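This structure is in structure tokens; I'll ask about it shortly.
Partial view: only certain chains, each at its native spot in the assembly.
Labels for the chains are A and B, by order of writing; each one numbers its residues from 1.
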Amino acid sequence: MTKLISKRSIKAGLPPGSLVHLGDNVPGRASITVINYDENDFKLNKANTAQECLSYIDPSMITWVNVDGVGDAEVIETIGRYFGLHPLLLEDVMNTDQRPKMEDYDDHLFIVVKMLLLGNGGRVVTDQVSFVLGERYIISFQERQSDLFNSVEARLNNNKWRIRKMGADYLVYSLIDVIVDNYFVILEKLGENIEVLETELVSSPKQEILRSIQTLKRDLIFLRKSVWPLREVVSGLERGESNLIAGTSRIYLRDVFDHTVHAIDTVETFRDMLSGMLDIYLSSASNRLNEVMKVLTIIATIFIPLTFIVGFYGMNFKYMPETQSVLGYPAVVLLMALVALGMVRYFRRKKWF
Amino acid sequence: MTKLISKRSIKAGLPPGSLVHLGDNVPGRASITVINYDENDFKLNKANTAQECLSYIDPSMITWVNVDGVGDAEVIETIGRYFGLHPLLLEDVMNTDQRPKMEDYDDHLFIVVKMLLLGNGGRVVTDQVSFVLGERYIISFQERQSDLFNSVEARLNNNKWRIRKMGADYLVYSLIDVIVDNYFVILEKLGENIEVLETELVSSPKQEILRSIQTLKRDLIFLRKSVWPLREVVSGLERGESNLIAGTSRIYLRDVFDHTVHAIDTVETFRDMLSGMLDIYLSSASNRLNEVMKVLTIIATIFIPLTFIVGFYGMNFKYMPETQSVLGYPAVVLLMALVALGMVRYFRRKKWF
């Protein structure tokens, strides 16, 4: 389950730029991949330490440094020092409770987005991915190891794709595109859940449905927090003044922007639908109560007067002429039949059944 | 039923510009119509392949290429190459889960709108229509075959109409106008359904009404998703800086804009009314419960004390003077009559019936 808020309080009072990992995941060793590529060549190295990683960087090619795991302050710091990154930027990389945002540091752009993954139990899990885009390099920091970027790696490895001929800005676009495309995997999953719930709601409305609706609503609240600010981030990249983004890349960013808006639309539609389902649920619950009450009322109302009558002739008065007459018994039975029939007709006319 | 979200996930990981059909409809053969016209002439050809279609294009006239069915990647690609369209544009044409939008590619405009049709069962179905407007040509891609554009074709065929004398921009306006006019056919249908529901709500509020309200609400949610962004699209065309749209056409686009705003207004009014109907439904349901409970309570409350009394004199105590007296029986009957009357008056005073 996504936590409501992560422990930021341990940082209160520390000077700005203090590199402390804030997030759910235990800080551990980071795993680093360095890719150098240009139109003709592609080199991939895995590094165990930050120092080793730096040695793999080939300034004559475009470099992509991918860091999986942001809990190791030393790694972050070493890389940061090498590329001349601001301490606040590094702090934001390690603090995985950031809002998606884009910041322009003139000679590099800092981009924070949220990757959405399906955790166990079908709950949505958010992972923070930060990008630093320089002129000929890009650094990506992932909160956790994930295989989402493998497809981009594969495309880089194959020189038939456009990606090898274009700059670092196109690479960052490709990575964001992969992340946003993955949103739709999550949204489809949620959409399926909603449709299942809708069908269940019609066939047998139970209390558990309410809880499922609430769980979906909560997931959507967290999705919104990731998707809404992303819109501004991508729009900022597309329309921004940074010359790190080439004109040819902007047309692709516009496409990502469309997808983001589409994702937002879908989230809002889901929210509307869940509200509608809640209304249906609540009203069918109260409907069932009505029906139950009606049955009770009809049965009680028919039998109460009859029970009174039989009680009446169960009284032990010595002088009670009806009980002595031979006709008394059949007359009373007839009377009760008439009362019952009258009741039934009354309820029929009132359309109670 | 409109699906909540279509399967986008199959694209996650593919490079941008990959032409894969995303939508509910099975990809199949596209059917292509090529119309060339100017003030004096009108030529209509049906093509079976993309190559054949290209051969019909007459550059000296205005050309309208209409493609029904967007599932055939080869057709889309061949036409795209001929007119120099961007791969992302072609991707959007094939992905029929787009949001309505307008994009300016300098020498051509790309417009995506949603056509609304009534499917079987009276549910609203959305079909994507994409337009590419160049200086002397227009390409329209329809998700499915529909006869909505026939009236425009007929007008083109008859040289008494203005449309023959004007440029491709007027043609694109005419096609969008036809689509927006058709929204009102849908809205009228929904409006009639709402009025029928309103009448039913007054005469006999049943559980099914709730479900109908919910279905209409869902339809309106999808309508909104199509109509709201269209507003921006048309306004973008009207006020945009593209010189593909002549000044004389802009006055017509303003008219379409008015219709779009009117459609939005109507959708919002319908939503307001459905909310009001939901309130009415819920409250009349709880009102009926109240009435049922009142009847139960009144009957029970009158008979419970009486039943107690008759039970009392049904006790088998040997020494119980009342039962031995001749007056016992009539006295008890009188007592019960008084109790019943007192109850009835009490409820009358409380205005319970």
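Rule of thumb we're sticking to: a contact is a pair of C-beta atoms (placed from the backbone, for glycine too) under 8 Å apart; a residue touches a chain by one contact, two chains touch by 3 or more.
Quantities reported herein were computed from a predicted structural model and do not represent experimental measurements.
For this homomeric complex the structure file specifies 5 copies in total, of which 2 are displayed in place.
Simple rule for what comes next: only the chains that are shown with their structure count from here on.
Superposition angle, chain A onto chain B, using Cα atoms only: 70 degrees, a multiple of 5 between 0 and 180.
Note: centroid distance chain A to chain B, computed from Cα atoms, is 26 Å. The touching residues of chain A, counted against chain B in their complex, run 151, 155, 161-163, 174, 177-178, 181-182, 184-185, 187-188, 191, 194-195, 202, 251-252, 254-255, 258, 261-262, 265-266, 269-270, 272-273, 276, 279-280, 283-284, 286-287, 289-290, 293-294, 296-297, 300-301, 304-305, 307-308, 311-312, 314-320, 351-352. Listing the residues of chain B that touch chain A in their complex gives 4-5, 7-9, 11-16, 86, 88, 91-92, 97-99, 101, 103, 204, 207, 210-211, 214, 217-218, 221-222, 225, 278, 281-282, 285-286, 288-289, 292-293, 295-296, 299-300, 303-304, 306-307, 310-311, 313-316, 320, 322-326, 328-329, 332.
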